[in-house]
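All protein chains but one are shown in place.
Showing subunit A:
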């Protein structure tokens, strides 16, 4: 398996290197779909330039990266392209190893269940075979590396690629069962963009499942594990934040990074739902809707964790998707990360209801983004509503995609419990509905 992966990495790096050398690179790095005010490379360079001028990068409203990013690129600014390619490669390899490990566990669990005769007899066609699972890790790496969204994001040098690398390392260390590394990477990801905070729940569920700690509020071992993990997570977060303080000698970065993410002052168009909504919002209701929209991102954590407590990896996928849809400054790089997981759920395809429609909509929207942007900004023959309509449609498609996978996942679990061909009381073929 190493050879195809190496080949894939070489192809991916070649594509990126070729695009860096082409004239497209400048064009791509200006696209609002690819870079947001939080992740734009232009703003990183600006921050470094401000630092050179002796001005704090956080005294203005252009730079919103964390101090560690400044520190990183203070040394690597000349090797930025290599850094971003490396970040993509790390993400892909981490996802590859993650999925490989996860598949191993899925297969083991399935074997135990089969040995215990826990599956109904007619579910044999739902059972996953090692043969079909063999290529899934490679497909995941391919889905990430060759996804046009990832390529664009990398060519634009969006720091989203670095966030993705940190997130994928977090997932890898979680799936491998390394509690300390998992906590450290999660705190790094949180430090970069707050929202990964919600992944805490899924990491806890997974690690407890792996260590055979029952999820039971009355058990001391459950609480002890939570305290341990929280200590490691908060401790490393504290260390990172203090380190950033000592790097720059001021707390200015807190309002400039996290205040910026939460209060959404920059209404530059992007593929998310925030920009036009808050550009058109009545001043009186701004704070209310800001709270509603931000809570919306965090809100799904608890119900999803309860519903999916047996399947933490699917929970991670769901939460990554929810974050990338509802976060305040989404870019296509965020979407690429959760889309890389789609091959892992390829066995759900028979239960997906509107995958064709969703794929068509996503493809059409991706093509229409630059077109309508051009009509609005350059040609002047369209107005902002056109671009806004496309972002709405794009988000609806993403929501449908995610909820469709969620539906399919739940339905497969139901069938694994109650059999694939359900009968009514009178013996006729039954249809399954949500009630």
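The working rule: a residue touches a chain if its C-beta (ideal position, glycine included) is under 8 Å from a C-beta of that chain, and two chains touch if they have at least 3 such contacts; residues count from 1.
As a working rule, contacts and distances are computed from a predicted model.
Hidden chain, UniProt protein name from the list "Trafficking protein particle complex subunit", "GPI transamidase component PIG-T", "V-type proton ATPase subunit F" or "Skp1-related protein": "GPI transamidase component PIG-T". Within the whole complex, the absent chain has one touching residue among A:217, A:282 or A:356, and that is A:282.
When the whole complex is considered, the residue among A:176, A:210 or A:307 that touches the unshown chain is A:307. Listed here are the subunit A residues that touch the chain not shown: 30, 32, 42, 45-46, 48-50, 53, 55, 59-62, 265-269, 273, 275-283, 289, 293, 296, 300, 303-304, 307, 325-326, 376-378, 383-385, 388, 392, 395-396, 399-400, 403, 406-407, 410-411, 414, 422, 424-425, 430-435.
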